[in-house]
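In this view, the complex is presented without one of its protein chains, the others remaining in place.
== chain A ==
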């Protein structure tokens, strides 16, 4: 069965059951997934106009009355497919903790301060070549209840659509050199080291803005249509 989007691409993803991340134990399927051909329902996906993304949605530092606390950073990159083709005009959504490692979410009770000037949500649309850019605050690490002394490495959540419903991706961007990497079961749920490293942004001195903000580059690679002629049978 040749799929329009090669199924081999899925091998990079973590197994749904990754017991070191305890919440997967009761939330992962116990029965095998059923393979199916891609039909029009899978090969199409939502399309958005500029009305979805407002002028300052990409700049998380200007959503409050004043500047948020923390280290201002630029996060930018290329959304592309497996063959290196840019994915233009696609929606990129982002959410994250503040500089202290605290989320605005009502369930987050980590005893670190909220920042009245920082919500931590943003969105952008890639340009005609597939590039996006955000301005935000470097998020802090935070503790969680998975095991004794568990801490999440600093990360930014990303949600991306791509060309079809099967290219949909939700992932997390990490920062280079984080000492928490060896201890984080979510990061390490991706068993292939090369694949895992694709979730780590790189420090980008060239695009760091002097006297203003460090820059990190995070390219996001989505599933691509099979380069060979469509033979969906």
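The criterion applied here is as follows: a residue touches a chain if its C-beta (ideal position, glycine included) is under 8 Å from a C-beta of that chain, and two chains touch if they have at least 3 such contacts; residues count from 1.
Throughout what follows, contacts and distances are computed from a predicted model.
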item: Undepicted complex member, UniProt protein name, chosen from "Peptide/nickel transport system permease protein", "Nucleoside ABC transporter ATP-binding protein", "TonB-linked outer membrane protein, SusC/RagA family" or "Protocatechuate 3,4-dioxygenase subunit alpha"; value: "Protocatechuate 3,4-dioxygenase subunit alpha"
item: Touching residue (missing chain; options A:95, A:132, A:175 or A:216); value: A:95
item: Per the touch definition above, residue among A:40, A:55 or A:128 touching the missing chain; value: A:40
item: Hidden partner interface residues of chain A, rising order; value: 3, 5, 7, 9-16, 18, 21, 23-31, 33-48, 52, 63, 80, 82-86, 91, 93-95, 97, 103-108, 119-123, 157, 159, 163-166, 168-172, 186-187, 189-190, 194-196, 198-199, 219-223, 232-233
